[in-house]
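The other protein chains are all here in position, but one chain of the complex has been omitted.
Up next is subunit A:
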Amino acid sequence: MERFLEISQLSVAFPKAPVPVLREIDLQIARGEYVAVIGHSGCGKSTLLNVIAGLLPATAGGVVLEGREIDGPGPDRAVVFQNHSLLPWLTCYENVRLAVDQTLSRAMSRAKRHEWVLENLALVRMTAAKDKRPNEISGGMKQRIGIARALSMKPKVLLLDEPFGALDALTRAHLQDQVMAIHASLGTTVVMITHDVDEAVLLSDRIVMLTNGPNARVGEILDVDLPRPRDRLALAADLRFVAARTAVLEFLHARHTNPALAAA
């Protein structure tokens, strides 16, 4: 496999905790691949994503992107945060524009940047609401702006941290379809953190299942060889879809039950 994004022997420990959150994680991700990381709450999924983003330092091991070791955050690994993290004093357009101005000012002229912002807003179908502020739009729309902002940085890897977690089921399905379409047209490499089994199977090429933390490791990696484009209605009855879904469910609920739930 081509080594595009490589996580090797990665351990992450927090200063005062006796046991590391993540231990010796190994994972290779190819260019253009869509990888989902799934696990119970508290297993360190978000920690893993934050290390790839460069927002958290690795305790041991490391992450290499295109041959360069990651030592801090940067626009080549754009993050879509779970709580959207839009700046409330800026309009939707300005939120994206700030990221574009900051990351692409050398590569593009002013007029080009303006067009590029509009192009990205159109990609997530938010052109109509571009001059609204985040508190004037719905949660799903905020997340779409978050995605537009991340994509507008022309990242090598798009990092999604439970991007649809806070949304209702219908909005979530709609956004999942949009992300699939964007992934199909742009071919961006995506690492997505999720706790939703259906979402992981529907969107991903591979599903990385983490064991329970602390001391979480890669328990199993499942290849989802469903043809793209995928259609959620057609897949619902597809045996390969059902089998993949069952495999993930079995990992999560039979072999690695949520410790918090087991204790309750």
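Here, contacts are C-beta pairs under 8 Å (C-beta built on N, C-alpha and C of every residue); 3 or more make two chains touch, one makes a residue touch a chain; residues count from 1.
In this section, contacts and distances are computed from a predicted model.
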| item | value |
| --- | --- |
| Omitted chain (choose from "Spore germination protein GerPE", "Phenylacetate-CoA oxygenase subunit PaaI", "Nitrate ABC transporter permease" or "Sarcosine oxidase subunit beta") - UniProt protein name | "Nitrate ABC transporter permease" |
| Residue of A:Arg3, A:Arg31 or A:Arg133 in touch with the missing chain, whole complex considered | A:Arg133 |
| Option from A:Met153, A:Leu175 or A:Leu252 whose C-beta touches the chain left out | A:Met153 |
| Hidden partner chain, touching residue among A:Pro18, A:Gly67 or A:Pro88 | A:Pro88 |
| Sites on subunit A contacted by the missing partner chain, in the whole complex | 53-55, 72-75, 77-79, 81, 83, 85, 87-89, 98-99, 102-103, 133, 135, 153 |
